[in-house]
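Here it is, the structure in full.
Of the protein chains in this complex, one is absent; all others appear in place.
Each chain carries a letter (A and B) given by its place in the written order, and its residues are counted from 1.
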Amino acid sequence: MTAFVSVTILGLIMIFLIKEGLPIFSHVSVKEFIFGKFWYPTDDPPAYGIFPLIVGTFSVTLLSTVISVPLGVMSAIYIAEIARERLAAIAKPMVELLASIPSVVVGFFGMVVVSPFLQDTFDIPSGLNLFNAALMLAFMAVPTICSVTEDALRSVPKSLREGSLALGATHLETIARITVPAAVSGISTAVILGMSRAVGETMVVLMVAGGAAMSPSSIFDPVRPMPASIAAEMGEAPFGAEHYNALFATGVVLFLFTLVFNVCAARIARRYKR
Amino acid sequence: MKKIILLLALVMFSTPAFAGKIEIKGSTTVLPLAQKTMEAYMALNKGTVITLSGGGTGNGFKALIDGTTTICNASRFIKDKEVKAAVEKNIVPVAHRVALDCIVPIVHKNNPVKNLTKVQLKEIYTGKITNWKELGGPDMKIVVIARDSSSGTFDAWKEMVMDEERVTPAALTQPSNGGLVTQIGSTKGAIGYIALGYVTKAVKIVSVDGVMGSDKTAKNGQYKISRPLFMFTNGWPEGETLDYINFVLSPKGQALVKAAGSITLN
Partner (left out) sequence: MKSIQSRLLKQKIMFGLFRSAAWLNGLAVLVVIYFIAARGLSAISFEFLTAMPLDSMTKGGILPCIIGTFGLSVGAVLFALPVGIATAVYLNEYAKPGKLVDFIRFAISNLAGVPSIVFGLFGLAFFCIMLHMGVSLLAGALTLGVMSLPVIIGASEEALKAVPRTYREASMGIGATQWQTIYRVVVPAALPGILTGTILALSRAAGETAPIMFTGAVFFTPELPRSIMSEVMALPYHIYVLATSGLDIEQTRPMQYGTSLVLIALVLGMNLFAIILRQKLRKKLNL
């Protein structure tokens, strides 16, 4: 019985998001909502186009992936393949501790330490921007990527490695040509899960992304990803009003994105089990 | 006008407002003066409990309409939409003017620009002017900072400066007056707008059309970007709520209003 609680909850989440989000489409078409370039929910008349928010989410996610994937995968290779047991036993908990820092603290850190630093170093108008947010998100995604990659690497049979080493390959060559290729589907799962984490993370993008609802033209432009918009505006949107519905509909879009990511990850993981 | 008549008409049929513990929510602009007056009031009337929170004018009205607050602090008048929502729930918003406020454009303290015209301000905020050199300043990108859309300051600025035109989507947003002043203090090319009471040493006020926003110019009407601040109640207040609002309006209360950085009514 209780096993179905998770299923029920997932179902309820979908039902409630859709129930509260759907009414917005009596005011705007789905196309206008998703591809509309202007997000002015409190104007008279309002504009509910979340395209800049979607672009914001994607740009932040992509940039953070560019940073987090090499970092996470390399860390995992170090922990699983290279480090002696003792060092690995220190390095691994470090990565886990990184995962446990509350997102609001990461956001706060980005605001008060990283932002002024970026502003001075790159002489940019504002340190609250896409790059800052992506950097903070990258460090939050690294633990996910690292631990899933590590599992994948560890499940590669020892015999493969030994064979390669016996044939005269160096340790690095064995990792690059044998171990990593053998674990590649697991690593892709790791990357997708890391991206999914970055897509949905809220506090960091709320506090350090700058909050401007526009498509960025440089990595130092401010953006307003979907979770930031929902978190910043939900408090002001009266229950049942158009704005409230529009934010739930944004939640649906966000939910669908992460769902697609997770389904992809599960698919790859299943294929790789066989 | 119609709005006010509607409100008055509804007052007559309304049930008496709930008295007892007073809850205040809403505009962050009204927050400092509410804080000062409520602390003084509680010191005078032992046993009265007043709770206070911010969240912005929009949130305040939402709370008033949902019946979760006794007083809603507002830095603008109630919108038609909000009146409609209130009426549907049998809530009758009644406005009490408690102070005046003026909104001033502020820039980083090292910015040499001293004066801007209203048209220039509008063009900055619609994104037509993007560099300080177009305004006689250094060659530096303008970082436009606006308040989040739930704030009354946002609405007032839109009405009085922007002529209801849209703020450029490139504008950074800040959820509070305090957040805005902090960000401008640390951003060289920034411009923002803020209630006079929140100005700190890290930022510089820019005059508008040659008039510097101040206590005096706001009161005599020379400075145009000023507005009344309100406390809204559900129906005509009674008991302690009435007592508190009368206290805010009394000479003693108004002295506290002044100490909180807002402008007294007369």
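Side notes on the structure shown:
As a convention for this text, a contact is a pair of C-beta atoms (placed from the backbone, for glycine too) under 8 Å apart; a residue touches a chain by one contact, two chains touch by 3 or more.
Just so it is clear, the structure is predicted and the values come from calculations on it, not from any experiment.
The chain not shown here makes contact, within the complete complex, with A, B. Contact with the undisplayed chain is limited, among A:V199, A:M214, A:A246 or A:I268, to A:V199.
Among A:A47, A:A83, A:L165 or A:A182, the one in contact with the hidden chain is A:A83. Residues of chain A in contact with the chain left out of this view: 1-7, 9-10, 12-13, 16-17, 19-20, 70-71, 74-75, 77-79, 82-83, 89-91, 93-98, 100-109, 111-113, 139, 142-143, 146, 170-173, 193, 196, 199-203, 206-207, 227, 230-231, 234-235, 239, 247-248, 251, 254-255, 258-259, 261-263, 266. Although one chain is not shown, part of chain B still touches it, namely residues 28, 31-32, 35, 49, 51-55, 174-176, 178-179, 181-182, 185, 200, 202.
Operating definition for what follows: only the chains that are shown with their structure count from here on.
Chain A and chain B have Cα centroids lying 37 Å from one another. Contacts from chain A toward chain B in the complex involve residues 38-43, 52, 116, 119, 125-126, 128, 210-214, 221-222, 224, 232-233, 235-236, 238-239, 241. Put simply, chain B touches chain A in their complex at residues 55-56, 58-59, 62, 65-66, 82, 85, 140-141, 143, 148-150, 166, 168-175, 183, 186-190.
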